[in-house]
Structures are given as C-alpha cells and as structure tokens.
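Every protein chain but one is kept in place in this view of the complex.
After this line comes chain A, so read on.
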Amino acid sequence: MRELPSKESALFKQILKYYEYKQYKKGLKAAEQILKKFPEHGETLAMKGLFLNHMDRKEEAHEFVRKGLRSDLASHICWHVYGLLHRSDKNYGEALKCYTQALKYDKDNMQILQDYSLLQIQMRNYEAFNESRLRLLKLRHNNQRYWIGLAISYHLLENYESAEKVLKAYVDTLKEKPGPMNFEHSEMLLYHNLIIEESGKFEKALEHLESIKDDVCDRRSWKEKRAFFLLKLERYQEAEEAYGDLIADNPDCYDYYNGLLSASKINTEINTSELSSEQREKILGIWQTLTTKYPKSNLLKRLPLQYTTDERFKEEVDKYMQAALRKGVPSLFVNLKKLYVDPIKEIIVEKLVEEYLQNLKTHNTFTKSSNIDDEIEQPTAYLWTLYLLAQHYDNKRDIMKALKLIDEAIEHTPTLVELYMTKGRILKHGGNFNEAMKVMDEARELDLQDRFINSKCTKYMLRNDQPKEALKTIGLFTRGDAPDPLTDLIDMQCMWYALEEGECYRRQNNFGKALKRFHQIEKHFADITDDQFDFHTYCLRKVTLRAYLGMLRLEDQLRSHPYYFRAAQNAIEIYLYLKDNPKTVNGEESQNYDNMTEEEIKAAKKAKSKAKKAALKEAKKAPPTKEDQSKKKVQDDDPEGEKFLKVEDPLREALKFLQPLQILASQRIETHLLGFEYYIRKKKYLLALRALKRAYNIDKENPVLHVNIIQFKLEVSRLEKEDNEKREPQRDSTEYQTIFRVVNTELPTILPDNTSLKEYTEEFLARNKGSISHLLASSNALLQINPEYKQEATNILMNSIKDEFSNTRTLKHCISVYEQLKNNLDSSKAEEFKNKCKEWFPISTYFTGLDRDKNDLKIE
C-alpha cells in the first residue's frame, strides 16, 4: 500500500519539503500524523527515521528506516533514505548499494542520481561516475554544472579527448559569451587548458592558452603555464623571455629561476657540482645581470653561493654572511647549512666565521683591516656571530664548543629567546633531555605569547618523558572554551603533539596510551578523507576545478604523509611487540624492568600503583558540574587505551597500518622491513621474501635488511630440515615444498648460494667500512648464525672505538652498541665501552648518569 488518500498525500509532499528546508522537528510531527492513520506506510516510516537521524537519535533512526523499507521494498524513496542514512554514517559502500536499488525503481530521479555520483567519486569508481554524469547531463543539459561534471569524469578516466569535447560543446551552447573577467568562466577555461596539458599535447595547449588570454583572470597562472609550455616545446628564446618576465613580477621565486636556467639549456635536475665550469660561469653571469636589476631580491643574494666553489665561493659567502650578521638574520645558519653538502664549503664558512669572531672581539670589525677609518660594527653583530658559530658546531656535534659559544651569547644578551632555543637544541643533541627542557622553559618564560616557543617547550617536555607537564604547557595555548586541552588538540587535529606524546608513552612502555595516540592519527587521516565529500558539489558549483583536481589527487596520496608514516611505523612496531610478548597484554607486567636495579623496580611499581589510585580518586570526585555539561564534555571511557592492548590479534591491527604504507610509501625501505617482520610472524614465507627483495632493491646495504636476510635463511633452512626429517603427515607437505622451491630459486639473487652466512656477513662488513650501524648489524647477525660466535660479535662491536668510526659515532648508535654488549655479550667490555662514551658524550644523561633527579620530578 503506497498510495495515500489525497489529504495525507499532500502532507507527505509537505514532509519532503520540510526535509529539504531542514525543518526536522516539523517534519517529524507531520510524519507521526500520517503514521497515526497509516502505521505501516513505508515511505513515511523511512522519512521519520531520517528526521530522527538529524536529531541525534541514531538507533531509532535505523530502526524506522529499516521498518519502512521492509513494508515498501519497491519504493525509491525508502532506498534513497536508507542510502542517506548510511552516507551520514560514512558507510559509503552500503550507501552505494542502496542508491543502486533506488535507481532501479526510479531510474531518472535527478536527486538520487546526483547523490549516487557523489558517492561514486568519493569511492573513486571512475567508470560508474562517468555513467551517472552522462545520465545527469542527458536529463538536464541547460545547466553548466552537469557539463563540467561530465568533463571531469572523462578527465579522471584519462579520456582527454571526450573531456575536451564536452567542454567545447558546452561553450558552444552559450548564447552569449560571458563578459571579460568572469571568474567562473576563466576557471573553466584554465581547467580546459589543464586537460589538454595532461593529454601531453603541449603545442595544442599553448595554442589554446593564447586563445583564452583575454578571458583569464588568474594572470599569474596563465603566465606560468605559458612559460612552461614554451620550455616544453623547446622554444628557448621565448621561454627565456617568459621566465624573465615572471622574475620581474616576483624576483624571489625559486621556480622562475630554475625555469630561466632550463631555458638557457642548463640541466637543473643534476647536482650543481656536476656542472661544467663553462656552464657555471654562464649561470653566474645571469645572476649578476639580474642582481643589478633586482637588488632587493634575497634569493639572488643566495643563489651565487650554490654555483660557486673555492675562492669565488669564499668571496660570495663572505659578503653574504657579513650582511646578514650586521642586519641580524636569525635564520642565517639554516640557509648556510644547505651548502654543507660540499664539505669544502663547510670548512670555508667555519674559518671565516671564526675570524669574524676574533676580529669583532679585538677591534669590532669583521675583517682584520689596517684602515683606522673603517666603520665598526654594532654589538649585535658580535652576538649574531656567536649565535651562528654555536649552531655551526652543534651541527658538527661538537657539543662542548657549541655550548661554550651559546653561553657566551646568552651572557652578552640574556633577553633573546632564540639563544635559549639553540642552547636547548644543543643540550638535546648532547643527550641531556632534562637540561634541554629546562632551558626551553626558560625561553618560554621570556615571551609568554609566543606560540612557537611554547610548542617547542612542550615538545622538549615530551622528549624528556614528562607528558603531564607537556599537556599543561600546550594547554596555555589551546582554546579557552574547549572542555580540556586534550580534547581541543584532538578537535584541531594537532598531529605533532599526538605523535610526540605517543612516542613518549611508547618509551615509557605505556603501550595502551601510545597506541591510542597513533590510532588517533589514523582517525585524523580518515576524517580528512571523509571531509572531501562536501567538495564534490561545492567545487562544481564554484567552478574551482583546478583546485578540485588537485584535492582529489592529494587525497589519493594522503597516507604517504610523513606524519602518517611515523604513526603507522610506531603502531606496527608496538603491535609486533605485543604479539611477541603476549603477557604484556594483561597490564600488570607491562613495565619493562630490564634496565633497572631492584630498588628502582620497586620504586617504579610503587609509583604506578600510587598513580592508579590517584586517577581513581580523581574520577570519583569531580561530579559533572553544570559548566562541564554546557561544554558538552565527551566522556572518554578508555583514557588509558586498554582496548588496544586487549585486541585479540595484534598482527591484524598491524596489517591495517601496514597496507597503506605498501601502497603509498613503497619507495621507503622501512615499509618493506616492517612488512618482513609482519609476514615472518604470520609464517607467510613467500611474502616475507618478497618484502626482503623489495627492500634489497631500495638499499642492499641496509643494516636491518642484512639481519633480516640472515634470519629468514636460518628459519627457512630449519623448516626444511624439520620437514625432511619428520615428514609429519598432518602437515601439508606440498605447500611447503612449493615454498622451499621458490625460496631456493629466488633467495640466491640476494644471498648467494655458495657463501656461508658467516662469510656473507664478513663481506657485508668489509663493504661498509667506518659505519657503526653496520657493525651492530654484523654482530647481531653472527649471534643469530651461531650463539657461539660471542667473542667475534664482541670484537666487532669494540671496533667502534677506532678512529675510522668517528664519523658515524652518534649517541643513538653508541647506546645500541653499549646495550648489546651489556645485555648479550660481555659486561666488562661494556664498561670499557661506556667509559669511552663518557668522553665522547660528556653531557649525556645516559652515559654520565647526570640528572638522576629526573625521576623525582616525574612522580608528583
């Protein structure tokens, strides 16, 4: 029974109007009125559910919509409503199915088709999207947005010809041409041009570009495209002029200079050191001409530093640095650092700045001059020179020298925030997180309204494992009307904080909370993906088509973002750990007490139970006040993230993070190394081997990869041996046979058959001289091959004391070496090594035991 008597039928039409105008309460009332007489009327039931959904009564909503659908399965309205409900739950797959059903019963319904196409593009179902757009245009061909929508659908299918045809046909239907400077029309023309460009026909694209010249509002894009096309078409003379013109518009845009060089037939892709001296002279000549033309361009002052060497470089950098130091440019070092890829340049800079410092100290000039009339420098020149030199030595990890210089700078001008920030950074690099944090806090107090220093200070607190202090500090800058700082940070999708806090909890073996943060990041990325939904209609309406295409492509690559990678890597590693240490799941033994003395363990346990009690107490007091309620505080029922610890299958969770990396970050070796760890635990040997081979193709000398190859070989050999000996009947022998066959043919491409694992490791070590991470890998590998190789493994590690390893002797490496020696090899050698480390890292908390009071601070 679908037909309603005329009175109710009119009311139902009114209901649809109410929905359109978002008058949900009125709509609900009207629906209930009909239902009084016709309680089984399906479409009304469904509409009632839809209104309830908008009034935050989710469960009832689903109930009514489903009920409505049951009583009227052939109604396009019921199916449409069900689709809308799924869509509002972000359940796009299900929504799509509902729309397909709805269209079965009303195939030319514009509204449904429209919604259908939105879901299709959201799900990147390009073929179906194209079909829907085609039908829409057939039904309604007097509206611009349907023409453009169809063009986009062809464009996404890379059917450039049809896309172009559609746009052309549309322009032809226009009775009168839009006036000049019509933004929407201009955007459509530029989009048309983009389609031609992406089809690879630059000649045609340029022609088209010239033809639309007078109708384009975005002049800069137009000029940039023109220059680019000229370059692509190798019309160098014109390209050169075009880029020269762009530089005149903005002499500080790097891309324009690159374009200019390319137009002068200079390859800008290669390293500048590979250019011939002839080319170099040519470039310098170009810069010189331009400098006289645009004396205010900062970029032009810096560019010559890239293209000169030795004496010429010295001259240029001397000029450049003196000007910056005199002016007081805090970012000077950041600009110089890029030049340090050439070690000779680094030496030149160091020598010059040391001279400045001496000369400023003795007679207030940068250079040793004999001329008595020379201008002398301001005290700030000396200050910025100290600052620069401190950063330079910090970069070289000459921590003590850097500290001495920055302390002198602070004594000179103790009010400058930048100096404390750099001091904090130096201390951090020296391995003293506690002191680093204190100095950052000192800097923060100098300028309480500086959000940057506040955030830096927060980060340093987290690095020093003090999450409570960190939250308090960042809370100084979160919104005042938010229920609490953390909620605001999550609302604002503040990812750096979530990452740092997650890593902080991971270091403290608080895996539940850590995972909670990393899942939060995943949620932010999912939300960003969902957020694009609104733009499918918005961009069509506003004709911001180039930006729309850009957005679609960004969303497709979204999870390749470094933030996602970092969260995923952490989460995967934790889940792997949980898989290997299942007892951790039950909470009590989750602390890692390995490196603690008995007393410390006791203290830590005590502190933990104390903290637990305090948390309970806090939860008990604080009944919800009115204020809290008005702020709509959402109660977090799992603040400790225990549900993440209790997952049944940690590996399945790991896989959820791994898959996006395999698709979007396959160029990063870590992706495949993590993949190996996952597959080897799943006993999927062929996939593990594939991961090894992919990693091998990225960097065959990677230290972790080497250990993994050894591990893989050992495990497969053991299996093969077992299989041969036992011949267990229940084991599917043929499957294993296949694995062994594939492994035995494929593995030799990375691990030669005729060398023993020990020889393989020795060769690996010989190939990678001077690298401590390779020592660590080799030592690890030897122990795996045979636990009796302890002596050799120890000797390998002790090599790191030799001078040839000084370049790779980072704090992190040394801690790994020490722990390996201490925990698995030879504790007396470990002590010997530690004494060396004390010399190398004189302020590091780890090796010198300074700042043991840190723990007192932590327990409040």
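The working rule: a contact is a pair of C-beta atoms (placed from the backbone, for glycine too) under 8 Å apart; a residue touches a chain by one contact, two chains touch by 3 or more; residues count from 1.
The working rule: contacts and distances are computed from a predicted model.
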item	value
Listed names "Organic solute carrier partner 1", "39S ribosomal protein L13, mitochondrial", "Cytoplasmic tRNA 2-thiolation protein 1" or "Acyl-CoA N-acyltransferase", with the criterion being the UniProt name of the chain not displayed	"Acyl-CoA N-acyltransferase"
Which of A:Ile376, A:Met492, A:Leu686 or A:Ala766 contacts the chain that the document leaves out	A:Ile376
Selected from A:Asp447, A:Asp638 or A:Glu832 as touching the chain missing from the view	A:Asp447
Touching residues on chain A - with respect to the absent chain	326-328, 372-383, 412-416, 445-449
